[in-house]
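Removed: one protein chain of the complex. Kept in place: all other protein chains.
Each chain carries a letter (A and B) given by its place in the written order, and its residues are counted from 1.
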Amino acid sequence: MSGRFGHYGHVWRVAGLFVGGFAVFLLLRVALIPADFGAYGFYRAGALDDVRAQPAAYVGQDTCIGCHADIDELRQEARHAKVACEACHGPAARHIDDVSIAPVIADARPLCLRCHAAGTGKPDFVPAVAADDHAGDLSCVECHNPHRPRY
Amino acid sequence: MQGVEGFIYPNELELQWSVLIVLYPYITGLVAGAFILASLERVFNVAAVRPTYRLALLTALAFLLVAPLPLQMHLGHPERSFNMYLTPHTESAMAMFGFVYLWYLMAVLVLEIWFDYRRDLVLAWRASRGWKRRLYGALTLWSDDISPGALAVDDRIGRIITIVGIPSAFLLHGYVGFIFGSVKANPWWSTPLMPIVFLFSAIVSGIALVMVLYMTLTWIRRLPMDMRCVDTIATYLFYMFIIDFSLELLDLIHRLYEADESLRALDFMVKTRLFTSQIVVQILLGTLVPIALLAFVQLKRVSAAWRQSIYVTAGLLTLIGIFAMRWNVVIGGQLFSKSFLGYTTYKMEFATREGLLPAILVMLLPFVILAVLIRVLPPWGGQDRTLAEG
Partner (left out) sequence: MPQDRRAFLKDTGKFIVLTGAASVVWDYVAAGAPLQSPDYDAFEHWWGMILDVEKCIGCGNCVRACKAENDVPTDEPGCYRTWVERYQVSSDDMDHPIVDSPDGAYDGFPAIDGPGEGVKVFFVPKLCNHCAHSPCVQVCPVGATFESPDGVVLVDKDRCLGCRYCVQACPYSCRYIDPRTHTVDKCTLCYHRITKGLTTACCEACPTGARQLVDLKNPDDPVHEFLRTHKVHVLKPQMATGAKAYYNGLDGSVR
């Protein structure tokens, strides 16, 4: 049985199937690719906004000094002047939103020792102590004011 | 830390690519290899392997259908995987692979099987009733033409498809090798030889698989073994194996000779963590023993019964060995730290999404599909192409 296409009738059918599938694919492309894809490069431009929208947890020491200028004056007298407030006190964003939520004051001994423990290979410009020899069981703040540590 | 030796970067504790990613090159390798065997007859007119032609195609199809499954099970978001077709990043080897897979599945394998089986499908359509009639009708696209002219068209198109299919098969699996070989951050993977090594080991595994399947099915059907066919397949397996082994040796010798920064880490790893799977399973049991067995048959006269035993043994060892090769590349490449100062271990679980159990099930599934395909599209006695040419 040879029809309009001679003996190629079945070939045209399978070719039609492929063309149909390709057309469906083209429609899917239009429907599913986000409109802002490719605006700045091979990515969805909205992703930049998504990343920017993340809330910040650290506020920066300038914000702290705005209310706590007295602590900052103390700090300027000693070497901890270079250490930002949140480096020890942790992120302060929640405190800014609601000042009744105080930043967590960490336990002094492990906190101080992270920078000041001897025997861990730190460079010489950091004062380092072997904690047990230096202070026994005492917490560091029993003797040192953390904002002006050398007395 | 558990299972860590030396120093690894903190993010390197757990492996990123699991046994499922080992399966993927293994499966596509079997597909490519089975197809190359089929093309031996169709394009290069090696008439001796004719009895395995249709079986090889069905095997390739069964495994190719399963191939995306381990990948989908591995992805963090498989529901987004279609994005590889919508926004394929052309700089990424992995992105283009989706199109290579689709091309090979639809434009090569499915079409080739369709054109080869079409006459039988039409006959089955005419002869059956009920749901089977509907099935075969759909499979023929409701075209009834099996006149000699139409069959000649089928034969010619089928031949063209196979010719196109050979480089397509090379692309299908060579591409997987490129996905690994192009990662400059990983010295175990990064080599221009990777696509070629992958391809030849794929051909070896595919030929071994079809050979073992054919022999097993012949035994199950209690028919006499076509020794001429099996001997020819074994010969091709032997020669492909020689090439494959030479390539892998070349890679190893090159690394040992250049002895750059990464060698110390790799050498140590091979001697300790990877020793069993690389030296014992892949090289000894999976390569040297099968090559020796096949060489023995090439050189000495052996009875048919012994040859069958040797071929099956060599074939099964080959399949295990090529799996070990994939394992050593994928898992081995992740066992050492990119600092070259330490190692971690692969903790393969059993019944989790990427564990051993799903891996076993994924490997069994193609055989189930193949059993179904053999029922629907029997590969035995099929189309006698001389009828069309006559």
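Things to note:
Note that contacts are C-beta pairs under 8 Å (C-beta built on N, C-alpha and C of every residue); 3 or more make two chains touch, one makes a residue touch a chain.
Owing to the predicted nature of the structure, the values given are computational and were not obtained by experimental measurement.
Here is the thing to keep in mind: the chain we left out touches A, B in the whole complex. Interface note: of B:R80, B:R134 or B:R156, the residue touching the hidden chain in the full complex is B:R80.
Contact with the undisplayed chain is limited, among B:A93, B:V176 or B:L335, to B:A93. Of the residues in chain B, those that touch the hidden partner chain are 7, 9-14, 16-17, 74-78, 80-81, 83-84, 86-89, 91-95, 98, 179, 183-186, 334, 337-341.
Touching residues on chain A toward the chain that is not drawn are 35-61, 80, 82-84, 86-87, 90-91, 110, 113-115, 117-123, 126.
One rule holds in what follows: only the chains that are shown with their structure count from here on.
Between chain A and chain B, the centres computed from C-alpha atoms are 44 Å apart. Within the complex formed with chain A, the residues of chain B that make contact are 82, 85-87, 89, 91, 106-107, 111, 114, 118, 140-145, 147, 149-150, 152-153, 157.
Residue ranges on chain A touching chain B, taken from their complex, read 1-3, 6-11, 13-14, 17-18, 21, 25, 28-29, 32-33, 37, 42.
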